[in-house]
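For reference, the structure I am asking about is given below.
Every protein chain except one is present and positioned as in the full complex.
So that you can tell them apart, the chains are marked A and B in the order they are listed, and the count of residues begins at 1 in each.
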Amino acid sequence: MAKDSAWRGKRRLPLEWLGILPFAIFAVLFLIMPTMRIVIGAFQTSDGGFTFQNLLDLNTPSIRSSYWTSIKLSLISAGLGCVIGFAMAAAVVFGGLPKGIRSPLMTFSGVASNFAGVPLAFAFIATIGPAGLITMELRDVGINLRAYGFNLLSFWGLVITYLFFQIPLMILIIIPALDGLKREWREAAAVLGATTTQYWRMVALPILFPSLLGTFALLFANAFGAVATAFALTGPQLNIVPIKLFAQIRGDVLGNPNLGFALAFGMILITVLANTIYIVLRVRSERWLK
Amino acid sequence: MSFLTISHLEKAFGSNLVVKDFNLQVAKGEFISLLGPSGCGKTTVLRMVAGFEMPTAGSITIDGQEVTGLKANARNIGMMFQAYALFPNLTVADNVAFGLKVKGVPRAKRDARVAEMLKLIGLTEMSGRFPFQLSGGQQQRVALARALAPSPRVLLLDEPLSALDAKVRVSLRNEIRDIQQRLGITTIFVTHDQEEAMSISDRIVVMNAGIADQVGTPFEIYNRPTTRFVANFVGTLNTFAVKVDDAATGRVRLGGAALTLPPGLAVGTDMHIALRPEALRLGREPGYETVVMGQIEEVHFMGSIIRLRARVAGELVVMDTFNRADQPPPVPGTEVEISLSGKDAIVLNG
Partner (left out) sequence: MSRFLAWFALIFGCLYFLLPLVGMTEFSLKMRRGEYSFDAYRRVFEDQRFWDTFSYSLALSAATIVVGVFLVVPTAYWVRLKLPQARPFVEFVTLLPLVIPAIVLVFGYIRLYNTSSWLPLTGSALGTDFLLTMGYTTLALPYMYRSVDTGLRTIDVATLTEAAQSLGAGWITILGRIILPNVMVAVLSGAFLTLAIVLGEFTMAALLNRPAFGPYMQLLGANRAYEPPALAVIAFAITWGCMGLMQLVTRLSKHERAKA
């Protein structure tokens, strides 16, 4: 027996790692290498040399504007998604609403957070688009949305559309965090003389803050990388980074193949940064909500 | 003049009456325990005093002021919870200062009071730490300081020691009692642990299924229980069936031996009496006039106390006797003489 395990001891390490070989091959071929190709490509010239030029070439008005629009779009849709999602989650957890509302809301949030992309754009076009249901109803009542400057096929139209999956994502993440607020904290604060507002200001919101900020970062990254909804809604009209990259991949509209790499690299940087913030804050908040 | 008066308090959850006609008068500076098994309503009573539950009937008065309708944050009460409930995002100092900050006490006074409180619980060097960096006992002491900092009129404790280790539990309960006496603050303490309640309370309320079975000092509760429930819940009880020889003089017969009960207790022809473990003496002892024979079945040497199980008059009884270094405890199987006295008998009516 001892001899057996001694013999096995030497051989054991490599053999066991074989078990995850398929997964490792998959990860390398279809996740890691493609990403590395982009990162490396962003620093390569057309003949393979190292250069910063591609990144520097990003500094055109059009591309700068696309990044800025993307950032604005992501910030605003994430911010609104956080606020509205929080309000709805708080309403369900603390608002004294009937207990039966919570489960359908969670289920619907699960569905809605996955209902993004082309069909979502269609749904909004059919509702508040130029010939949409609400648009027509309002026109019958004498309110002309167009005259007020509202156009679905625009930046703000996209923001409103993005909220359809941003809000549910916030609800799904924040409801467990709200559950983590122990009843005793609220009661202890009350006995010490605090009003509800004081409790939220001094205890609950600070405790939730890492969770809130982290989810905001997640929502930001989510919006930044989204393509399909924007493509179907505003198409080439709206100058955001994913659309620009899409056009570049399809047909090298920028005239410089390596610029695509740089664009994509910029996207990776931003989404990785946002997601890192999310993960760090998530870990932090879990420590408090234990 | 009662400082805290609870009068005809009642609480129903739907059709379930959890607290029934609860009455209590607490003097200023008194330490009262609400003792009982889970579900007896003791926590519900406490939460009604705190203001977290609204009674369905009855009233609560503190220092002459009717507080029954007041919200929890307007009652000027301090509370400690079983789960500590320290605010995890605030340091120890900020936790203790919370009640003062909420009232708008200026910073200088606040800091002074916090320092005073931290000195009281002996955790001055922890003022900058966060709750997750403290042990359970330390967190609970901070919780105490936090509750006392705003100088509340009444202190409520909801099983604050249940989540702690045994040793910490004992030292902390003594510390709580010590601080309570020093500050003279009226206190209600909820627990299911009778040893805890008896060791630190001025008076105990034994609760059973929503009503107060008996209110009294630990001595009274233990030695003169008025209901079977109280007698069984607090301490161990040995019950004997006895035949009444003469009800007028209180002479009864236990097994073969004669026993004289205190006047007025003997009724009818057959009755039950109960004796505490320490009332059954090993061997013959002056002052314990009745002697019966018993056979030792189990011997548990617990250090200063030796707990014996013996068969006496057909009943299996528990006896406690003190350790004596010169006298080894009896061996199981031995026949021994056991002395007892009628004056120790507890008579239960139901």
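In this text, a contact is a pair of C-beta atoms (placed from the backbone, for glycine too) under 8 Å apart; a residue touches a chain by one contact, two chains touch by 3 or more.
Bear in mind the structure is a predicted one, so any value in this text is a computation, not a measurement.
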Which displayed chains the hidden chain touches across the whole complex: A
Sole residue of A:V92, A:L172, A:L213 or A:L281 that reaches the chain not shown, by the stated touch rule: A:V92
Omitted-chain contact residue, chosen from A:Y67, A:F164, A:W185 or A:F216: A:F164
Chain not shown: contacting residue from A:T45, A:S65, A:N114 or A:Q237: A:N114
Subunit A, residues in touch with the chain not shown (by the definition above): 16-17, 19-20, 22-23, 26-27, 29-35, 37-38, 41, 84, 87-88, 90-92, 94-97, 101, 107-108, 110-112, 114-128, 131-134, 163-164, 167, 196, 221, 224-228, 231-232, 235, 242, 245-246, 249-250, 260, 264, 267-268, 271-272, 275
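Definition applied: only the chains that are shown with their structure count from here on.
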Subunit B partner contacts - residues on subunit A that touch it in the complex: 182, 184-185, 187-195, 198, 202-203, 206-207, 287-290
Footprint of subunit A on subunit B - complex, ascending: 50-52, 71-79, 81, 83-90, 98-99, 101-103, 132, 143, 146-147, 150, 156
